Structure formats: structure tokens, C-alpha cells
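One protein chain omitted, others in place.
Let's look at chain A:
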Amino acid sequence: MSANGPQPTPLLRVRDLSVRFEPRMSPALTAVDGVGFDLADGEFVGLIGESGSGKSTLATALLRLLDKPCRISGGSIEFDGEDITTTSQDNLRRRRWRDIGTVFQSSMNALNPVMRIEAQFRDAIEEHSDLRGDAVTDRVRELFEMIMIDPRFMAAYPHELSGGMKQRINLALALANRPRFVLLDEPTTGLDVVVQRSILEAVRRLQKEQGFAVLFISHDIGTVLELSDRIFVMYAGRLVEQQGAASLLENPLHPYSKGLLGSYSDPRADTVRVTYIPGRPPDLSRPIEGCRFAARCPEAIERCQSDDPVLLPLAGGSVACHVAHLQRGPVQDAPEDLPEPTRVFAGPAFVKTAEDSARALRGEVFLEVSDVSKVFKHRRGLKRHSIQAVDNVSFSLRRGKVTALVGQSGSGKTTLARMITGVDRPTSGSIRFIGSDGDIEVDRLPTRRLRDYRRHVQMVFQDPYSSLNPALPLRYTLTRPLRNHRGLSAKQAKAVAGELLETVALTPSRRFIDRYPHELSGGQRQRVVIARALAADPELIVADEPISSLDVSIRAEILELLEQLVTDRDIGVLYITHDLLSARLLADEIVVLNQGTVVEHGPVLDVIRNPADSYTRTLLDAIPNRYLKPAQT
């Protein structure tokens, strides 16, 4: 199961590594199951997989930082010829940060809030080198210059830095002792696309200059493909495919890899086709028969249901898939149900053609935002500061159409959404809602009339984990708006709640209606959030990044659902996002916001293909472009 690299002794050699997660209160599970690979000096390897695939657990195991109730239950990890699987923490300590540097996921919190930045570099450097005093300061200055941050910030505390700066500092910190191996665990998750871009460019540049080996973990296959030499794909605790980045892109072997690749596309293409993987990963605490992916796999054959495939070499890489081996391997006795080889994911897809996108904007205007500005004032001591969050913005929404509001964080998208939903009032300008039962001047709406307005306008939030009350079953979540806004009786409301669940494809509804949010997957929760928004029978849905917290493999599924609702119910949607691909898929019209002003406005395909504003171009450039080169059909 090793990578077939020519190196005699790899820098990192992992064999049959398993990690058990044994909590006291719930059933034990094997989070990482028999993973083996080699990593050569100076190699840049990407590790991709959905949340829950075990990639972060694998990373933590490699660093020997697992905490109870997680433990390495089998296999070995060798670093530079030394077996570190069971060696004591005291022995490991010498290697840590001298040989192995790390940038953790959500590194917003990775710096000690009460220590100055320099001190946090200093302890790591002094612990592992002979540098002392000014020599350390000089080294830190050098590291700061390397990541292009003004060395003045050495004296700062973490909270005085922006998210992007913190993450670049974390990168510099990882490189402080010139390590041979750097583990990057989702280093850009949660950061703005443009900021992500700058960090990944720094990673690539420094890796070229300094030649350290990298294991880059991410769920964002686009970025991983762009940076890595070789890719590992992980699913349900197993390594399911291992290939060179270019060949993975050309010729993915495992259907799961195809599914992940299929979730990206070039938003500028004539026809954009984005696939999604239905279903959800298996419950690892129960015994699994056959292939772990079989239940979600469009290519599965009979054998997949019973035989657990092993990771075996194939076509220059290796893959754990019966179908791939039967199709491309030397095996003779091909079963009858073997499908034709395919490069693309053969599962469901959300397709949008240029004609779809170019449909004339005929829907009747029902929300007009005219010259809206919002200034936030706040006092600091005796001085008053004001921030122009939204500056003279005008656009309109149409029934049965989706308008995408695109911009990076801080561009005023959310402020605008708050004004449209009546949470905030504009400083100047007007927002007029032309409803089916009369007009409403939203900007001047008295608080007591908000309730009536809310009936027409509903929200879908970004994080389905925090937007549902964890203590209440779906029945409550869904019947509440029905009774509040539509005045239904308890019995009627229950029936309608069932219908709503069916509408968002949670069928049969009786299986779901008494469940609690924690019993559902992220995608299912987001469906419930959408069902709740529909409950009031609204005319407008404001969806604030509804897919950005979901796994890439299911995003298109939610987008498709939203589009269907728009068409079936003639609802207008304001779709807030920073992602141009999803904007292309869902929206008819696009409004690009930068620093509170509209910098671009027009039909979605026009804007994406011929961006007039430099900011829109930056957003387009921030999409991993290596992936976009080969034409995707």
C-alpha cells in the first residue's frame, strides 16, 4: 500500500495506521482505518476528503497529539527512519517544531492571546536552537519579512491582527526552525477567498524556496490540486485513492474522487455542470460490509456490496475500488454489471446552460432598493467614529428570480440583508416591498408592523448547526411559523409541516418530523432551515451563504433544491455569497459589492464573463485556476 516513489528512505513512512475513538458515552469507532503512505523529502502532498473522513484525526495522529478518548490503535509512523508511533512525548519533544512544523485549522485561535507575537516565536526558537537574545529577534524579523508583514507587528498581541495576518504569522511560526516537514491542516478555512489566495501563494513560494515537505489537508479540492504534486483522497477513515495531481485531474479512478472533482467547475463556461454525491458517509461505529462508498456510488456493482476493496496500485497511482480495478486492471473475469469507464461522476448533477442563465429578466419587480446607505456610528471615548457600511446602493428583486449579492467579508452584504429584512434601518434611501397584498415601505416600518412583513420575507442562514434549536424536534421548528404567520391549528400545522419536509426532499416526512437537529446531517439540517423559511409562505427568501458551511460534495444538491423552489413557487431569492460558481449556478442576476458600493450589476453570465471591475476579476482569479484549464463538459 505504499506510494511507489523511488526514494530509499522516505521522510515520513506510515503503515497500516489506525486510530480508535472510544468515548465513554457513545459507541467506539475507528476514525482512521489502516492508512499507509510515504512522503518524500520536499514533496508537496494534498489530502482531501469531506468532513468526518478522518483527515484531521490522521494529521493529529501523525503529530502524536491525540487526546483521550482518541488513540493510535495499530500501525506505525516512521519519521526520518525513526519509529515515533510509541516513543515517549519527551523524546518527541526534541523533534517537534525542529523537524515538524504545523499550521492548524482555524488558526484564528492558535496564538496565545496574552502573549506578544515575538514571545511566541521566541519560545519555539529557543527551545530548539542555540539562538538567544537579539539573534532570536533577528530571526523573527527575517521570518516576518518572509511572509511580508511589517516587523513592527512583532510587538503586537494576536487580537491586534487581522485573520489573514494571523494565518500568515502562523505559517512563519511553523517555519521558524526550518523544519523538514510542515503539516497544513485546513490552513485557509474560514478566511476570505482573496486572503486565502495570498496565504496559499506564500505557502507555494516558501515551499519552493526552502524545499520542506508538506502534507496539505483540505476539503477544498481546487486549492489542493493547484498546489500539490500528489493527492491522497480519504473517505470514511480510509485512503481510497492516491495519484499525482495532474493524473488525478485527468483520470480520477475512485468514484468518490470523481464526485469531489465534479463539485467544481468554471463559472464562465457555456454549460456549467456540477455533480453532487447523494446520501451521507457511513456510521463508522457500526460494522460495514463491502465498500464504504457503495451506498453513495453510482458505479457500484454487486461485488461492492459484499467485498471490502483494498488500496492497490493502478495506473501509476493506487485506488481502493473494485470497479476501477476491473475496468483498468489486468483482471479477466469482468462481471456483467460492470459499467463503462468514466472520467466524471456518474451521479446526479446540477446543470446550468448559457441559455438558462440568459433568460430575460421578465419577472415582476417586487422589492426595490433605492439609494440605500448605512452609516454605523460608535463612540470611542469622546471621539465619534462612523463607518460607511453601505453606500448609495440601488437594485431590485424580481419574482421567480434569484439575485446574487457577491462580495468579500466586510463588503456590506450582511448589512444590506439586515436592512432588507427590516432588522436594521437605512441611514438614507428607501426600500420598498411591492407585495401581493399591498406595498410596504420597509425603511420606515414601525417595529410592531415588522411581524406582518416577516411573513413575506424569510431567512436561510449560513450555519445550519446554530440556526436550529437543538432542544426541539423538527415538528416544533416547522409548526411554529405555520401557527404564528398563517394562523393554522395544531393539527393543520402538523400536516403542512409534513408537506414541507416532503418539499425539501426529506421523505418520508413521518420519519423526520419527530427527530432532533443533532440526528441529521449538515445537508439535511439546511433542508430543514429552508423548509422553515417556506413555512410562512414567503415571497422573498434571503439566503445568506446557505451552502458555504456544507461539504462540497452536497452543495449542488442544496442549490438545486433552492432553484426548484424558485421555479415552483415563484419566490424571489436574494442569494448572498462570495462564491462566483454558486452564483452562476443559482442566480439570474448578480450584484457585486465592494466596500459598501455596487461595483458591478447585471445578468449573471455577462458579469462573470466580462467583469468590468477589477474587484470582480480578483474574485474570479481567486478561484483555483489550475483546475479550470482542462475543459469540463
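Just so it is clear, a contact is a pair of C-beta atoms (placed from the backbone, for glycine too) under 8 Å apart; a residue touches a chain by one contact, two chains touch by 3 or more; residues count from 1.
Please note the rule applied: contacts and distances are computed from a predicted model.
Per UniProt, the protein behind the absent chain is "ABC transporter permease"; the candidates were "Electron transfer flavoprotein subunit beta", "Copper chaperone NosL", "Secreted protein" or "ABC transporter permease".
When the omitted chain is restored, the residue from A:H159, A:R286, A:H385 or A:R448 that touches it is A:H159.
Within the set A:R98, A:R197, A:R292 or A:R432, the residue that contacts the chain not displayed is A:R98.
In the complete complex, the residue from A:A124, A:C321 or A:I576 that touches the missing chain is A:A124. Residues of chain A in contact with the chain left out of this view: 63, 65, 68, 89, 92-98, 100, 102, 104-115, 123-124, 127-128, 157, 159-160, 170, 380-381.
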